[in-house]
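The structure's right below; bear with me while I get my questions together.
A single protein chain has been omitted; all remaining protein chains appear in their positions.
Let's turn to chain A:
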Amino acid sequence: MQDLLAQIFGVSFLAIFIRSFVPLLLTALGGLFSERSGVVNIALEGLIIFGALTGAIITKQIEPALGPLSPWVGWLAGALVGGFVAWIHALLSIKYRADQVISGTAINLLALGVPPVILAALYGSSTESPKVDYGLPLWGVGELRFSPPVYFAFIAVAVIWYVVYKTPYGLRLRATGEQPGAAASMGVNVRKMRYSAVILSGVLAGTAGVFLSIGNLDSYVRNMSAGMGFIALAALIFGQWKPLGVLGATLLFGFLQALSIQLGGTDLLPPTLVSALPFVVTIIALIFTGRSAAPKAIGKPFDG
């Protein structure tokens, strides 16, 4: 038993843990912006996929010209495309007053269909992109070497905490999500706030996707997000829509994911069932936060 525990909780566990926790954190922080402004963002899963796909493709395409610089451009492109797709969601739910859950689901459906078509047109294979020669660089010591988005994520928590609670933008953001009418009467442009927040959520989710494709692996693989967007959403609810709460919730979910990966390699439990562990825990976690302090105006289009 002692050996087994050592086998599961080693340094490599820490590495896996950080790798599975970082994209969750980035995505959930993105969701935080969107939902704090009053727009439900079920589309996070799709945004991750678009970000991952763009990051891999752009890096591959410009590699011959730019060399080691290309993954950075790929990161930028992935974040921008994530922001663009989020803008579509924003347009539908803010301008056209679409049901936000359905609009987000449509974007997730789009993320099922678009990558294979683009990959098939570019590379002939519809399930994965060719490997990039230059991934994002790895910084760190020994087994604990991570690509820049990991460090970016840690900085982002602090910055976002500061932005949400200590800046005028954050105040307006929170007001928009709680009482859009009151915010509007105080001169806040509710629509503009919502657009910016949703687009920002796309940029962050796109970054999470880029981390998956060229920060952690070196190509885009079909279905590589594997429910991460939804778990991030659950972490957001569990974390009560607060940056530090989100940090805590994603730490828990990331730990569970890493645990399920590590347990899968042992003969302790059936690996397929263990892979469902994070999802089971998510459901249980949601039971305890079901009727929580959500932004009051969430899911409601704003007329004004």
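Here is the rule we use: contacts are C-beta pairs under 8 Å (C-beta built on N, C-alpha and C of every residue); 3 or more make two chains touch, one makes a residue touch a chain; residues count from 1.
Definition applied: contacts and distances are computed from a predicted model.
Per its UniProt record, the hidden chain corresponds to "ABC transporter" from the list "Winged helix-turn-helix transcriptional regulator", "Peptidase M16", "Serine/threonine-protein kinase RsbW" or "ABC transporter". Taking the complete complex into account, A:V101 is the one of A:A15, A:L80, A:V101 or A:V163 that touches the chain left out. Looking at A:A15, A:L110 or A:L171, the residue that reaches the missing chain in the full complex is A:L110.
Along chain A, the points of touch with the absent chain fall at residues 40, 42, 88, 92, 96-103, 105-107, 109-110, 112-114, 116-118, 120-121, 124, 126, 227, 230, 233-234, 237, 266-273, 275-276, 279-280, 282-283, 286-291, 294-296, 298-301.
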